[in-house]
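A protein chain is absent from this complex, but the other protein chains hold their places.
Going in written order, the chains are labelled A, B, C, D and E, and every chain counts its residues from 1.
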Amino acid sequence: MSCLHTLSRSWHESIWLYEQLAFASPGDAVLLTRDAVLATESPITLASFLAKCEAQGVSVYVLAEDLKLRGVDNKYQNCHAVDYGGFVDLVIQHDKQIAW
Amino acid sequence: MSCLHTLSRSWHESIWLYEQLAFASPGDAVLLTRDAVLATESPITLASFLAKCEAQGVSVYVLAEDLKLRGVDNKYQNCHAVDYGGFVDLVIQHDKQIAW
Amino acid sequence: MKINILINGGLYSSQSAYSAWQFAHAAISAGHEITQVFFHQDAAGHGNRLATVMSDEFDAVEMWSRLSVKHAVPLVLCVSAAERRGVMSQEQAAEWGREGDNLHSSFAVQGLGALLEATLAADRMVTFA
Amino acid sequence: MKINILINGGLYSSQSAYSAWQFAHAAISAGHEITQVFFHQDAAGHGNRLATVMSDEFDAVEMWSRLSVKHAVPLVLCVSAAERRGVMSQEQAAEWGREGDNLHSSFAVQGLGALLEATLAADRMVTFA
Amino acid sequence: MSDQPLLYVFQSAPYSNAHGPEGLDAVLIGSAFEQSMSLLFLHDGVFQLRAGQDISASDLKRHSKTFRALQDLGVEHFYVHDQALLARGLTPEQLMVDVELLDAAAVATLLQQQHRVMTF
Partner (left out) sequence: MSDQPLLYVFQSAPYSNAHGPEGLDAVLIGSAFEQSMSLLFLHDGVFQLRAGQDISASDLKRHSKTFRALQDLGVEHFYVHDQALLARGLTPEQLMVDVELLDAAAVATLLQQQHRVMTF
């Protein structure tokens, strides 16, 4: 029963995004959308989160349209940009989605 | 030109409330309202913030009605509870208010 | 003192207007004058006379209206914020070719200039974000 | 696959419904079926036919309506969320004794049970909070 | 219909917004369907269950007390993230219902077991 976790809050403002990973299981995926994409501009903010995700077997994606809209450069190779078609695929590939 | 800073976000969720004190000047006041009052239940969360406020000459208040509504006990003696009449007085006593 | 109030939080989904309403009562009790309450952003929804809550819930639209009538407090919706969110007088609806209208009679619709005028004329401004 | 969508974010003030709208188009393009779009909480404002934006802005109400008509996607407002925020059909307004109505004809008004039924019947549910 | 367990997650505090009462609306409707339903409280959502909420002096009617009635309506579990409670200086005795404390790993397992998860 794998799960797609969509995050939409800003990592720069919300303390609890970092806690959220503890609620994910191996095989789950995380998709960054809206303000959650802003953090990919900083080479530091997401580094430890992404390393932990990799160690836990959780893949991380970022919505390309939301990056483009905000003019943000994604500096992380292990945070894969997907378009809305990719978002749809992620929804299909996992049994359920949770919008945090 | 003293200033009343009203805070309404939760200290448990918003990283930047702690930064906000750096924008206050001696003689300013801080009023905790809405979700910002929740932190007064924890004897730890606000301790260093309140100590720094005292050192900087910034007084801190909490809106009693918002405590009561949420069933929250204010555990800090140096965080003074005021009712809406006290809120009005704080607005009058300072040249301007900023709603963060 | 003369105080003007700015509210940004939405109808039903935010506590901000409820806090503002309590603040306004306390200020009036203390002998101050509320020269204007301006509803910007999501708060513009407060001028919608169709808004209907259960009888034991806080009826924000009605309670603001009573405060306004009793204490002669002008209630002003930001015109663009209101139109974007579908709160319109008969005149506005006619102008935009929309069918129907829903503006509560206790509320006026004005531009943001009205907020700035009130702000510059008052002794204090209080924002409920 | 059959997908139902839940939206919570408000008209104009949140990106959530815009994201949902883009998602719905992408899902339909990929051959999936959107069995229902449910507008809960502040999202209920999307059924307000009086909402009016500048001609170069995204007209959310109109764009949802077009999606619904073109692809036979049912758009459902939560009845309590809509009434609290002043979005009402003629029948609802009459029932509550309110003057006027503003429900867009592309939207239906139903209880939260309709959301649950759609959720249990679909293969996937996607929430835009 | 096979059992499709539903989980309702409350993650924000009461009063400042309407996630609490409108989430409760959804839970109440859920009780009419024959699915197993559980509630999970994370982050500031634990304050939804804080005992002693006093609306008597206010003009608000909010639904927090409804939580106590939910056990009769088929809600099987009230789960609370233990760290969320601890970080906020709260103990289970200060909550208005009996809850089951879960650590983060148990929350992760719980999420895996659900058919659908609705967040408020």
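Side notes on the structure shown:
We take it that a contact is a pair of C-beta atoms (placed from the backbone, for glycine too) under 8 Å apart; a residue touches a chain by one contact, two chains touch by 3 or more.
Since we're looking at a predicted model, the values are computed, not measured.
Under the touch definition stated at the start, the shown chains contacted by the missing one in the entire complex are A, B, C, D. In the complete complex, the residue from C:7, C:67 or C:81 that touches the missing chain is C:81. Touch with the hidden chain on the side of chain D covers residues 12-15, 18, 54, 56-58, 63.
Taking the whole complex into account, chain C touches the unshown chain at residues 6, 40-41, 78, 80-81, 111-113, 115-116, 119-120, 125, 127, 129.
Taking the complete complex into account, residues 1-3, 16, 19, 22-25, 96, 98-100 of chain B touch the chain not shown.
By our rule, only the chains that are shown with their structure count from here on.
Of all chains in the assembly, those touching chain A and also chain E are B, D. Seen from the C-alpha centroid of chain A, the farthest chain centroid is that of C. When the C-beta contacts at A-D and at C-E are tallied, the pair with the greater total is A-D. When chain centres are set by their Cα atoms, the one at the greatest distance from chain D is B.
Taking each chain's centre as the average of its CA atoms, chain A and chain C sit 39 Å apart.
The residues of chain C that reach two or more other chains are 12-13, 15, listed in rising order. Touching two or more other chains at once are residues 8, 12-13, 34, 65-66 of chain B.
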